[in-house]
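What you see is the complex with one protein chain gone and the rest in place.
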Amino acid sequence: MNTLPRKSITAASLALALGAALSTAAVTAHADDKMADKEKCYGVAMKGKNDCKAGAGTTCAGTSKIDYQGNAWNLVPKGTCEKTASPTSPTGHGQLAAFKEKKA
Amino acid sequence: MNTQAKFAAALLDPACPCPSGLKTWTGGDPARRFQVYRNNVVASLIDALADTFPVTLELVGDAFFRAMAGVFVRGCPPRSPILAFYGDDFPDFIGSFPPAAGLAYLADVARLEYLRVRAFHAADSMPIGAAELAGVLADESALPGLRLRVHPSLSVLHSRSAVVSLWAAHQGIGSLAQVVPSEPETALVLRHGLEVDVIEVSPAAGECIAAIVEGLPLGAAVARASSIDEAFDPAGVLGLLLQKSAITALIPSRRES
Partner (left out) sequence: MTKDIPCMQRSGGASVSRVGALPARGGLGLKPEHFQTILEHLPALGFFEIHAENYMVAGGPFHHYLTRIRSHYPLSIHGVGLSIGGAAPPDEAHLDRLAALLERYAPQSFSEHLAWSSHGGAFFNDLLPAPYHAGTLNRVCEHIDRVQERLGRRMLIENPATYVEFVESTLGEGEFITELVRRTGCGLLLDINNVHVSCVNHGRDPHAFIQTLPLAATGQIHLAGFAEDLDADGHPLLIDSHGAPVAEAVWELFRTVVQQLGPLPTLIERDNDIPAFPVLLAEARRAEAVMAALGDMAVTA
């Protein structure tokens, strides 16, 4: 078993890389195409999650409990996942059938 | 059980009856009033998760997300009053949640979202200047033993799914229909200035950065990346870290080899 890289990591090669890095960093645009296009940032929604309000009142899901270990779970993901291609699924939408607990 | 223990137990478990010892001024049934507390606890914690995991929510839709988050909230309520970091184990929960098993990528998308929140709130740290880095070039032989300290916000996520593309498609970058979810991707997450960046890097680059984060010296970090891709060139990684102001200190080796 030979897991050693064929090209050894020499001080000289690191110096070369670092030198190159310094010059590319100075020229802001980055060459690596994989890195370039997706790094556009959309800041994390800046929300403070702690507050002292009360929400929902008496009419919401505080009491409805869907038990996925029984057979009560009948929800299917119905979001943007339906738009993704899934090669493993004959429908092209992944396996989104309602989850049913297997009976022992 | 004292009053508060009974009250607390009934908040998270809908099977528990309304605690005894409550009253209303009209002498009516307090159960519906107790619901206000029960609803607020569960709904507000689900809302907190929805804020942290917006793309995960979009992927499965509101009804599925809220039901799934509800199961999580009841089983794993926060242990800390700081809600910004609530849900660090929600991605693992999603990964083992049978009704979501059809979406193999969902847990990793949630992991990526959590890393973004972590990066957003991570400690501030001043980057080193290019001049300082250029200085270490003077002693080439010390480079393999050199350790880089990186920005506290920085993390790497290796995924068997196309996490970055899936996430980006929900920010209006690229089309979701073009994404092949089963395509492995490696994400670099860091805060640059006040913004959190998500950058797709090669698996070898990710490995190199992860090794640097772990505190390995440069030579060992590059060796680890090279074991994944023998053509790996550290110049790209180092350039990226520099450009993102992510290198915060240089720690020379303690002179061994």
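Residue numbering begins at 1 within each chain, and the chains themselves are lettered A and B in the order written.
Keep this in mind: a contact is a pair of C-beta atoms (placed from the backbone, for glycine too) under 8 Å apart; a residue touches a chain by one contact, two chains touch by 3 or more.
Owing to the predicted nature of the structure, the values given are computational and were not obtained by experimental measurement.
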For this session: Identify the residue among B:L45, B:L154 or B:A210 that touches the chain left out of the display.
Result: B:L45
Exercise. Mind pulling the chain A residues that touch the left-out chain?
Worked result: 43, 46-59
Exercise. Please identify, in ascending order, the residues of chain B that touch the omitted chain?
Worked result: 2-5, 7-8, 11-12, 21-26, 28-34, 36-37, 40-41, 44-45, 48, 77-84, 120-125, 152-153, 191, 194
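The criterion applied here is as follows: only the chains that are shown with their structure count from here on.
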Seminar exercise, completed: Whole-angstrom distance, CA centroid of chain A to CA centroid of chain B, is 9
Problem set entry | chain B to chain A touching residues, read off their complex | 14-15, 32-33, 35-36, 38-44, 47-48, 51-52, 54, 57-67, 70-71, 74, 81-84, 86, 97-103, 106, 116-117, 119-120, 130, 133-134, 136-137, 140-144, 164-166, 168-171, 173-174, 176-182, 192, 194-202, 218-219, 222-223, 226-227, 230, 233-243
Problem set entry | Touching residues (chain side chain A, partner chain B) in the complex | 3-7, 9-12, 14-22, 24-26, 28, 30-32, 34-35, 37-45, 47-50, 54-66, 68, 73, 75-81, 83-88, 94-99, 101
